[in-house]
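For this depiction, one protein chain was excluded, whereas all remaining protein chains were kept in their positions.
Presenting chain A:
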Amino acid sequence: MTTNIDRPGRGSGPVLDIENLKVTFATDGGDVFAVKDVSLEVNPGEVVAIVGESGSGKTVTAKTILGLLPETATSQGAVLINGNNVITVSAAKLRQIRGRDVAMVFQEPSTALNPVYTVGWQIAEGIRAHADTGSGNKISAKEAKTRAIEALRKVGIPDPETRVNYYPHQFSGGQKQRVVIAAALALNPGLIVADEPTTALDVTVQAEILELLRDLRDKYGTSIVLITHNMGVVADLADRVVVMYQGDVVEEAPARVLFAEPKQDYTKKLLAAVPHLGRNSASEGMTERAHQGGKVLVEAKNLTIEYPGRLGSPAFKAVDGVSFTVSEGEVFGLVGESGSGKTTIGRAIAGLNRTTGGSLKVLGYEMLNYKERTFKPLRKEIGFVFQDPAASFNPQLTIGDCVAEPLIIHSKPTPAEARKRVGELLESVQLPASYADRFPHELSGGQRQRASLARALILNPKLLIADEPTSALDVSVQAVVLELFKEIQQEFGFAALFISHDLAVVDMLSHWVGVLYKGKMVEQGLGNQVMGNPQHNYTKKLIASLPVPDPDEQARRREAFKAVLHS
């Protein structure tokens, strides 16, 4: 292997060439054709995004590039990296290719790093693994460390000489992702496969990682295969876009062209479904807060919620002096990043968390030191929609049983009455009444979330708490569910606390929006005012970080918001 230094393929010809790739999985229900016929090329210094919904085969394609498929998969076709066909090469050869020619950045940085080794060790591991395959002489531990420090510096970790000895838990989420990228870069591969590299990160951190990836391409000419479902990320970073649907490539075009004039119906549908900040706002045209005449259903005054700390460490304040009100018929949107306390507030209102200070009145009942027995009668006035529709249904019960449960507990109807009411509710969330006999796993994600909405509404509650109800769903499904939510809210007229990390989604539904940051409510106001004219620095940063699904507009925003992002 004398070709180690001047690598073939770089600078001439494509770095990655996939031809007629087919991947089949053996499952209990027979063979599943995950990838049917995919061909694509990645040129040096190019960022190619593979987009698609869950089940489109995009991650399987990415894993094939590194030969990471499980044993149950059979792949056919060719995946050529610098002339080596990954599908047919020997295990030893594959090990050489991995890391040196192609590296991977995983979705969840906190699980991609081993918690018991220092990050420096983990970066050096790749360097040392490839040392003796090259010129024959081993790399000393010291040299490997020097190169690990170098890699950390490349990805913008401050003070890399010290931090090379840190353990993963000493880094924040975004920094961990930087470390993962540093490990991928350690051997200077020509191609990086990034599988949803920003999905697990907050939107402000996402902006930083996207900028880092853009820098890598510009400075080192690294090609990137970006797997994502987020059209904003695609618009921000990609040169070329490959749209996949059910294992097939539907459309392939330069990013600008694809966003400007999508050719295939599926692509058009996909793009139309992406929520776009500022369009379709629920508070459009409003100038003052609506529904203020009605009864106040939720009133928080200086609400504080603490989680007890471990022995010796102080309690953790998840919610710190938050005040707000939700009136009858009003949709209150609560936005914030992970750890901002938004979910804690929602759970406290439903009596799933205890409040520790201030006052939280739900339907006139003081939640501080509440007793389950006295709060129980009020529970029928509160509906709750959970984040993950798959997990919020008992897998052993039919959809009908699950939806009817609140009814059975509170009003003890006859089976026929219950069945009738369940049928009505399912139809109002646009599911056939016959779905009552199905089991949760027999429904798709969107259908399950609608059933979840039906369960929350079966007792005609005055207040609905929706905790990230669409974040586990695909974009196109999310659009339909949000539309349905909006219609039903207008029809039933319940008040809602809508919790989400996605500004655009919150803006679509809420009249009044509150922005949470580290447990504090930093800003609240009419949806269109908060989004259009943010006052607080954090809100500004949040809005600036949100990539919009339009490459040109996104490039403009990137320039315009540079100052805000680095503040």
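We take it that a residue touches a chain if its C-beta (ideal position, glycine included) is under 8 Å from a C-beta of that chain, and two chains touch if they have at least 3 such contacts; residues count from 1.
Keep in mind that, in the parts below, contacts and distances are computed from a predicted model.
Visitor: The chain that is not shown, which UniProt protein name from "Putative protease", "Acyl-CoA dehydrogenase", "peptidoglycan glycosyltransferase" or "Peptide/nickel transport system permease protein" does it carry?
Guide: Going by its UniProt entry, the chain not pictured is "Peptide/nickel transport system permease protein".
Visitor: Of A:Glu284, A:Glu442, A:Glu491 or A:Asp552, which sits in contact with the chain we cannot see?
Guide: Of the candidates A:Glu284, A:Glu442, A:Glu491 or A:Asp552, A:Glu442 is in touch with the missing chain.
Visitor: Can you tell me which of A:Ile382, A:Leu425, A:Leu473 or A:Val513 touches the chain that was removed from the display?
Guide: Counting the whole complex, the residue in contact with the absent chain is A:Ile382.
Visitor: Could you pull out which residues of chain A are in touch with the chain that's been left out?
Guide: 8, 13, 17, 19-20, 22, 24-32, 72-74, 76-78, 80, 83, 85, 87-88, 350-352, 376, 379-380, 382, 384, 386-388, 391-397, 402, 405-406, 409-410, 437-439, 441-442, 455
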